[in-house]
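Excluded from the complex is one protein chain; the other protein chains are retained at their positions.
Letters A, B and C mark the chains in the order given here, with residues in each chain numbered from 1 onward.
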Amino acid sequence: MKREVLAHGQPGNLSIDGSSATYQRDEVTIAHDFEIQATEPGMYWVRLGNRSFQVMRSASGQVVVDGQRLDVEVYDPRNLRTSGRGASTHGRQEIAAPMPGKIVRVLVAVDDVVEEGQGVVVVEAMKMQNEMKSPKAGTVREVRTRADATVAAGEILLVIE
Amino acid sequence: MKREVLAHGQPGNLSIDGSSATYQRDEVTIAHDFEIQATEPGMYWVRLGNRSFQVMRSASGQVVVDGQRLDVEVYDPRNLRTSGRGASTHGRQEIAAPMPGKIVRVLVAVDDVVEEGQGVVVVEAMKMQNEMKSPKAGTVREVRTRADATVAAGEILLVIE
Amino acid sequence: MRKVLIANRGEIAVRLVRGLRERGLQSVAVYSDADRASLAVQLADEAAYIGPSPSSESYLKVETILDAAKRHGADAIHPGYGFLSENAEFAAACRDAGLVFIGPPAEAIRDMGSKTGARRIAIAAGAPVVPGTTAALENITEAKAAAKQLGYPVLLKASAGGGGKGMRRVDREEDLESALRDASSEALRAFKDGSVYVEKLVVEPRHVEIQVLGDQHGHMIHLGERECSVQRRHQKVIEECPAPVMSQWPQLRAKMGAAAVKVAKAAGYYNAGTIEFLVDRDGNFYFLEMNTRLQVEHPVTELVTGIDLVEWQLRIAQGEHLTIQQEDVTWTGSAVECRVYAEDPEQNYMPSPGKIEHLREPSGPGIRLDSGIYAGWTVPMEYDPLLAKLCAWASTREGAIQRLDRAISEYVLTGVRTNLGLFREILADPIFCSGHISTAYLDEFFARRTPRAACPEAELAAALVLALPSNEPRATANGVRTSKWATAGRTEMMR
Partner (left out) sequence: MRKVLIANRGEIAVRLVRGLRERGLQSVAVYSDADRASLAVQLADEAAYIGPSPSSESYLKVETILDAAKRHGADAIHPGYGFLSENAEFAAACRDAGLVFIGPPAEAIRDMGSKTGARRIAIAAGAPVVPGTTAALENITEAKAAAKQLGYPVLLKASAGGGGKGMRRVDREEDLESALRDASSEALRAFKDGSVYVEKLVVEPRHVEIQVLGDQHGHMIHLGERECSVQRRHQKVIEECPAPVMSQWPQLRAKMGAAAVKVAKAAGYYNAGTIEFLVDRDGNFYFLEMNTRLQVEHPVTELVTGIDLVEWQLRIAQGEHLTIQQEDVTWTGSAVECRVYAEDPEQNYMPSPGKIEHLREPSGPGIRLDSGIYAGWTVPMEYDPLLAKLCAWASTREGAIQRLDRAISEYVLTGVRTNLGLFREILADPIFCSGHISTAYLDEFFARRTPRAACPEAELAAALVLALPSNEPRATANGVRTSKWATAGRTEMMR
């Protein structure tokens, strides 16, 4: 079985043959015999050669190895050609609430021109106000929220193009 | 909603009307407004009037309230007439392994006559030997295990009639 | 005293349920909508609903809390920390309703509640204070004169303040006017009181506080210090006892302790309280303010002195004599606490409310965990992000640090982001381990921090789990995920 890996932004390759795994990333290649055992839903024990790892995989895709959060994603190369979604948003940037919270202030209006890094909306959660910044220069196309609104994590607040 | 309750061997009645519950057992009748919230699968928080309870219900039917195991069962009276299973075993007593373990010795053979309380089989688990006793006087009809066999919890070892 | 209502939530409510149960007292937990079935509510003997999630509609409503106490037949109220704990009117209202308020007298709360009032009391009691004004600044002219006399840099502070709100460092006179305006409007928003005063800025201070404990019969002692210099956004994240600075200045604990007791006595204080000081690089200390309640970080004092602060709060509130003399108090070993927050240190400590997916809490030798969560619990967005306090005790500071790191290595908590990973970096930092820290430490640490090297074996372990058939990446709750990888892959293909 072959899989492509994106680890901390770096592409890599995983190859599994029975109970042997080979992993290549940058200049590094490692190969180990392994075993995996699910301990609870989403929790796994992994032995790699001599070493022992505790791996958690949350429903949101977060992966934690021995208490450390890793930024690792795995893809089946056969599925890649069909996963063409997302390209339509090219140039268009949706700004989503990073957490559930309450909108304190919307700092821009439709058709405003914004700089990269300019504050656009202030969200409050857990007694802390967080200013969200525009990830790029552009024009505000849509404002989908308003002050005092309660928002869910991932809810789109603004669209900048 | 009405349910019949068996609490520590004593029959009782539960009546639920919206968020009010009435419970009668022996001479005691109590009535409370209540709320229930599932916290994890099988775990519940129950408020009864002013009081707060933590209730666990395990897959095996075990129920634990604030850390104390209670022997409580609940039945829908409408289902009773159809639940006629078990009657066919009247007079016949199956002796099941109370826990997973290893059979050390079978102390009786088919057609042996046994007294109530007589040891019939010795099961070992966790470095401890446990002699199982016949719950009634009778004749051994079947011996379904043998020394050194590994048994699962609930596996029938002997039948006495 | 037979039944106590806990006018709080989260881990401190759990701590109080435990303390009450250990004394044979019944507990009543209150809950808002967001806290229905919280851990404290589950563990308490009784539970009282007090309203909608925003604290202004529940935990801060004096009448509602008093009604709940009456309804449940409670004869005392413990306010915890935050919320109504330092509200003199609440303490007085409890008394008027015939309820024991487990804390200091309302008058002491009121007197020490104003920063400038507290400064005056401290000065009168002979405690050193940071040079500055004791009265609120009336206008910019007065501010300029005061700042000039103190010498820059100076610090503007809200009279009613706390938690860094309404606080501004000013390095030059030309920045004073706008800083004063900002501080005052921030203070007004936070505390409904725009009063601001000015102090000399102590450069690279350590934040060291003294725990005091006194009964209603005039006997008061101190239980030593806590070092609380590791802070983010003026909020403590790591606390310890003893303070490393004590090994440098052997007489400092006794001196600060004596000063703290004098200030607390001058305020007519009883029950548990904390006097906060700044300690400068020369071992001078300055009174900062008093916290007239149980402190978040009280466990490190309990671990090192063996004295149970909640137990004594309850006994003192019942009128018992404090039977511990100052000379009976000893400090054994070292304790370090880290505050586990639902936040992302990689994104400027952005709050991370949400549902706890997996939870395995550490334990074993020398570990104490005061936690307010469970697997499946949804951490509300309405309250502060403290999930738990993890403490380690050992016979040496080095041992406590290693033990705390060990415990964090076992701590499994997913579903929300936390600062657990950051703690492991700090606990391995040679400067933190040397004990040479100040309130500037954490910002300075972030500035020189290098990301931990990725271990290919750990990546492989993660990749193997992610490659399991039942765990193929799937859409998140918030819609289809556009992965960086897919983008990278497409870019490759288009070449």
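Things worth noting here:
One rule holds for everything that comes next: a contact is a pair of C-beta atoms (placed from the backbone, for glycine too) under 8 Å apart; a residue touches a chain by one contact, two chains touch by 3 or more.
This is a predicted model, so every value here is computed, not measured.
Seen in the complete assembly, the chain not on display touches A, B, C. Only one of the listed residues, C:370, C:384 or C:459, touches the absent chain: C:370.
Contact between subunit A and the unshown chain involves residues 35, 37, 39-40, 43, 45, 47, 50-52, 54. Subunit B meets the missing chain through residues 1, 3-9, 11-12, 14, 16, 21, 23, 25, 28, 30, 32, 34, 36, 40, 42-44, 46, 48, 51, 53-70, 72-76, 80-81, 83-87, 89, 96, 98-102, 125-128, 130, 152-155.
The omitted chain makes contact with subunit C at the following residues, 14-15, 18-19, 21-24, 43, 299, 302, 306-308, 310-311, 332-333, 360-361, 363-371, 374, 394-395, 399, 402-403, 406, 409-410.
We take it that only the chains that are shown with their structure count from here on.
Subunit B and subunit C, compared by their mean Cα positions, are separated by 48 Å. One finds 31 Å separating the Cα centroids of subunit A and subunit C. In subunit A, no residue touches at least two other chains. Shown for subunit C are the residues in touch with two or more other chains, of which there are none.
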